[in-house]
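Missing here is one protein chain; the remaining ones are kept as they sit in the complex.
Coming up: chain A.
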Amino acid sequence: MRDISLIIRRVWKSAFMFTALSVLIVSATQAQDVVEGRKLFKDKCASCHQLDRNSTGPALTPKLTELDEAFAIKWIKNWKSLVDAGDKTAIEAAKFSPAEMTTFPTLTDDQIKSIIAYAKAGEPKKAEDATAKVGAGSDEVSSFSILGIGLIILISIAVLVVLGRAVKMLERLILKKQGVEVVEEESLSFAAGTRRMFKNKKFVFFFILCLIVTLGSFGWMGMWNTGVHTGYQPVQPIKFSHELHAGVNQIDCQYCHSGAFKSKNASIPSVNVCMNCHKSVQATEKYNGEISPEIQKIYTAIGYDPNTLTYDKSKEKPVEWVRVHNLPDFAYFNHSQHVVVGEEAIRKEKGLKPNEPVCFACHGPVDTMEEIYQYSPLTMKWCINCHKDAEISGKDNAFYTKVIEAHEKIKKGEKITPALLGGLECGKCHY
């Protein structure tokens, strides 16, 4: 009976999957113009417009639903001609602040129609949700199966043990039946056994040795790692994902960390930098048309009201990020020295791929970090190892050409490392 119910469930599940997928495909083919409209929208309109709320331009879904399609096509192609012609609706619409709309004379009527279709239909929510759920489901299965395998192994071990005992007992019974005398195993009490064990000098010596080695190595490791915070991943006030920004969206590190190439501080971006994109990027599609609560935190920090599109200086409240990379006060580190001057040497030393930013050498694969964490140990040993190994070519830097020339006189042919140029001297980092 069980087998039958299992089979039914499996069949039902695949049937559901099939129907869901076919519905999806069908609806997608039916709404081909919506898909095209979505693409066009993202291309041409999204920098100023959103579907359901005003940003630089008015919310498109209500606007395009309300407007006559012919008028909308004319407006999008060249709204100025409408205004010049004295169209009342157009004059009214042109009053929308803060900015004038761009004209799109190159768009065909069909294209505009598909945009309108997309705007009216809205973001295809269900389909995306479904795929998301399927993905999540498969994830669960895999973790469940790992657990199951573990459990099975454990159970089989237990079974083996029990079976073994049973076999032993049975054997003994058989032997007894055959009339063979079996010496009963001496059953010692646990305490007595331990006592006897500890009287064995060799065992005690071995035991203590093990203990010392274990504790010692734990202590040793512990001490070496005191104050080393590799993997430190504090909870940040805003769930900012480097994976999304640096990985998926491929935003250059310097766009936000603009100090890294100029200053000792890479600098955390000020909120106005976030606003460059997030004034229009609000991730409403993921939150049922609401602004993402994390993006809302940006607005709160800068005192921005997304409904009125206004800033209120009195409501500004800086974001208090938790610092991930903490160097002690007495160590001087300069980003520009490393990412501008030392870029070539560091790339070579750390074996970075050409498409990876030099920052990855110490900060790790930031483009895959959902939440940022400390990748490198940031210990002095770690600094020094690199300063000893990295090779300075100095080919295209006149500063180094001159310095290396001077050193070449003494150290003929040897590799030029920061250490050779005095990079290990205390005062180079501690002052």
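General observations
The criterion applied here is as follows: a residue touches a chain if its C-beta (ideal position, glycine included) is under 8 Å from a C-beta of that chain, and two chains touch if they have at least 3 such contacts; residues count from 1.
In the analysis below, contacts and distances are computed from a predicted model.
According to UniProt, the chain absent from the figure is "Quinol:cytochrome c oxidoreductase iron-sulfur protein", selected among "Cation:proton antiporter subunit C", "Quinol:cytochrome c oxidoreductase iron-sulfur protein", "Sugar ABC transporter" or "Deoxyribose-phosphate aldolase". Touching the missing chain, out of A:C45, A:I116 or A:V271, is residue A:V271. Interface note for the absent chain: among A:C48, A:L352 or A:V403, the touching residue is A:V403. Listed residues A:W220, A:Y255 or A:W321: the one in touch with the omitted chain is A:W321. Residues of chain A that touch the chain left out of view are 226-227, 229, 232, 234, 258-259, 262-265, 267-273, 301-302, 316-323, 326, 328-330, 332, 334, 336-337, 340-341, 396-403, 406-407, 409-410, 421-422, 425-428, 430-431.
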